[in-house]
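I am attaching a structure below and will ask some questions about it afterwards.
Yeah, one chain of the complex is gone here, protein chain that is, but the others are all in their spots.
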Amino acid sequence: MPIVRIDVTGPKSPEYKRALLSGARRAVVSSLGVGDERVTVRVIETPAECVDAPPCRTERFTVVEVLLYEGRTEELKRGLVKALREEFAADPGIEECEVSVFVNDASPLDLDVLPGLASSD
Amino acid sequence: MPIVRIDVTGPKSPEYKRALLSGARRAVVSSLGVGDERVTVRVIETPAECVDAPPCRTERFTVVEVLLYEGRTEELKRGLVKALREEFAADPGIEECEVSVFVNDASPLDLDVLPGLASSD
Partner (left out) sequence: MPIVRIDVTGPKSPEYKRALLSGARRAVVSSLGVGDERVTVRVIETPAECVDAPPCRTERFTVVEVLLYEGRTEELKRGLVKALREEFAADPGIEECEVSVFVNDASPLDLDVLPGLASSD
């Protein structure tokens, strides 16, 4: 059920965005041990003219929000942050300090997600 | 004061988005009993190339975040989720399992909303 939102400064190439999408998926699946079929990721591209970052940031500054059920241990959360930074450092090549992560815990009452049923063929 | 954000995979037709906007409004008003003038809804359309969903999901996968003041009972929250799924199933025709809902509780200190004053003519 993790729902991942990645905020970046646009425009970014299709390859760059694909790397973020697949890297985030791998990071979530491997670090939290959730099934691949339970993860969705989206990249929100905001035009550079609509982003105001300080000079110590680059246009690769990335904010990742992972919305998930509460109850993950501190160790698992740290592993998730580390995995996201490692994936994005490898591809599309983002400095680890440019990746900020917000883990948004929700109770099962407040986050209501049902399994998908579509056929994958 | 509920502030609703609906994330969908684009492109979607204007009719599809209008159905989401009005359905979400009706669901919030009827299930929580708040005044119509206190609800705002927005649909954020993310291009398909920027969304990575598993094969068990369709392009109608929808994430609804409802930001509101804390203190709703469990029963009211369940009613809200149910109402959103029923509205979207009726129009624009989204399978109930494709609608995920995140109820984001905030204290009156952390969520500061003032009544609108514009004339409605």
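Here the chain labels run A and B in written order, and each chain numbers its own residues starting at 1.
Following the convention adopted for this analysis, a contact is a pair of C-beta atoms (placed from the backbone, for glycine too) under 8 Å apart; a residue touches a chain by one contact, two chains touch by 3 or more.
The structure displayed is predicted, hence computed values, not measured ones.
> For the chain that's not shown, point to the residue among B:38, B:60 or B:82 touching it.
Counting the whole complex, the residue in contact with the absent chain is B:38.
> Touching the absent chain: which residues on chain A qualify?
7, 44, 46, 49-58, 61, 63, 74, 77-78, 81, 95-105
> Go through chain B and note every residue touching the omitted chain.
1, 3, 5, 14, 17-18, 21-22, 24-25, 36-45, 67, 106, 109-121
One rule holds in what follows: only the chains that are shown with their structure count from here on.
> Averaging over Cα atoms per chain, report the distance between chain A and chain B in Å.
The answer is 22 Å.
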